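Worksheet: one structure, shown below.
One protein chain is absent from this view; the other protein chains keep their places.
Presenting chain A:
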Amino acid sequence: MIEVKQISKKFGRKKILDGVSFTANKGEITCLIGINGVGKTTTLKAIMGLTPYSGDILIDNEKLTKHTYEKITFIPDAAIMLPQMTIKQAMEFMNDFYTVWNQDRADQMLEFFKLKLETRISELSKGNVAKVNLLMGLALDVDYILMDEPFSGIDMFSREQIADVFTSHLIEDRGVLITTHEISDIEHLIDKVVILDNGKVLKEFHTEDMRENEGKNVIDVMREVYRA
């Protein structure tokens, strides 16, 4: 489990995160939602140790150390590989760089997305860049995967294909934490929602429980909490 406990962060006088707490379980897809500029990406960066913060973050009950970082990977929303590389070269690079690289899963994802080894990163559409990023991240044998806006700014078919990964065996029983500002087309794919606004968590809930107990979808809840 990823436990974020009362983390805060300031840029100058502006509070970006103001006592943010939530959990993301293994075997579940947790979605950090909120409009732009509410601290979603900063939260992911804090979990990855890419930005200083106050408060505690625990991975499987351990504070962040070199060891815990071997359990997590972060997939940003921009191209992560050099543009002149082919997909094959990018995969070889990952294989050299990471001991947890799983070539078998990488090949399965390549097949799943129908990507070609000889294509250069610079030739990829935005949707295909997102798929390559996802491939690079998911092919690592880690327990937790963080993704920043995996669905934003890409075409409908790429979105559907990426969504298909979430329901497939490729995700296995790993914990996934994604950020998004557009929830409607992935609503039935996710387990849990954390609504963030102005650096604070407004609500944290499981989507099926919310449907079952209150008959509300995620948009209903967002409207409620933003209006309150």
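The rule is short, and it goes like this: a residue touches a chain if its C-beta (ideal position, glycine included) is under 8 Å from a C-beta of that chain, and two chains touch if they have at least 3 such contacts; residues count from 1.
Operating definition for what follows: contacts and distances are computed from a predicted model.
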Hidden subunit of the complex - UniProt protein name among "Molybdopterin converting factor subunit 1", "Multiple sugar transport system permease protein", "GntR family transcriptional regulator" or "ATP synthase subunit b": "GntR family transcriptional regulator"
Missing-chain contacts mapped onto chain A: 27-29, 163-164, 166-169, 171, 187-191, 208, 211-212, 215-220
